[in-house]
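Could you have a look at this structure, given as structure tokens, before my questions?
Every protein chain except one is present and positioned as in the full complex.
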Amino acid sequence: MIRDAMLVAAKDLRLERRSKIGLAQVMPFAVLVLLLFAFALDPDRNILRQATPGLFWVTVLFSAVLTLQRSFGVEAEDGILDALRLSGMAPAGIYLGKVAALVVQLLALEVVLAIGVAVLYDTRFIGIPLLIGVSITATLGIAAAGAVYGALAARLRSRDTLLPLLLLPLLAPVLISATRGFEVSLERETVSGWPWAALLGIFALVYLTLGSVLFRPLLEDA
Amino acid sequence: MTGYIIAAWAITFGSVAAYAAAVIRRGRRLSKVVPADQRRWM
Partner (left out) sequence: MTTTTTTSAGSAAAAADGPTGTGSLGTKVLGGLSLVAIALAVVYGLFISAPDAQLGETIRIIYMHVPTVLAAYVAFIITAVSSAMYLWKRNEFWDLLGSSSAEIGVLFFAVTIIDGALWGKVTWGVFWRWEPRLTTSAVLLIMYIGYLAVRAIPADARTRATRCSIVGLVAVVNIPIVHKAVDWWRGLHQGRTVLSTIDPEMDGTQLFAMYTSLVAGLLVFAWLLVHRFRTAYLAERAADLGLDTALAERRLEGSPATSDTSHTPTNTGAAS
């Protein structure tokens, strides 16, 4: 199963490296969202600074939806999902492979966004361990849950509107926790941020497990 | 304030009743189309 996962992950990442959609479209989109927030919230007042953690993670969520639609859309169109299903690879392995590839892409995006907010919103990054802990667990959760719904929506014509509707409410606790975690680590709050990271970790674990179990019926019947 | 209390009870009962009516009506309409021996699970 692990070997299958690595195969799938490698395939996805290779695909991304060749097409460069993430680089050429999703990342510019993410930076664009940062700009839009700046236009909407007026950089001269303190709002942008205070809202940075939230804006960061909202942008990540929107970009994740795009990345997912891309990741699964291509496969659905070319019948790759069916090929994967018939390939004899363990569905859980396929799932974990997709999750792994998504995590890599999303983390790369977050690094770029971090640079973006550092430059555009004048954010100073402190509390690095917590930042990293929160980012990794949140990204794992987003990828784990996203891969399930992404695959489900993949073969549907209404996928572009259905996927956000399904995924974003599901990720509400991730948004809440990740934002609070960032607020703590940027010293906007004085409480401990690690409980938030723990909750994110639980979310990720729950959905990684559930996704692994559900991927077989999902591939076969959905 | 009484207005809000009445509104709450009215909306609650009203929407549940409307939904119930819709379900029952649909059930009756479908029963006409389906042969008698297939109408109930069991």
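We call the chains A and B, going by the order they appear; numbering starts again at 1 in every chain.
Keep this in mind: a contact is a pair of C-beta atoms (placed from the backbone, for glycine too) under 8 Å apart; a residue touches a chain by one contact, two chains touch by 3 or more.
Everything numeric in this text was worked out from a predicted model, so none of it was measured.
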item	value
Displayed partners of the chain not shown (whole complex)	A, B
Interface with the unshown chain - residue positions in chain A	145, 148-149, 152, 156, 158, 162, 165-166, 169-170, 172-173, 176-177, 180, 195-196, 199, 202-203, 206-207, 210, 214, 217-218, 220-222
Residues in chain B touching the chain absent from view	1-2, 4-5, 7-9, 11-12, 15-16, 19-20, 23-24, 26-28, 30-42
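As a working rule, only the chains that are shown with their structure count from here on.
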item	value
For chain A paired with chain B, centre-to-centre distance based on mean C-alpha positions, whole Å	41
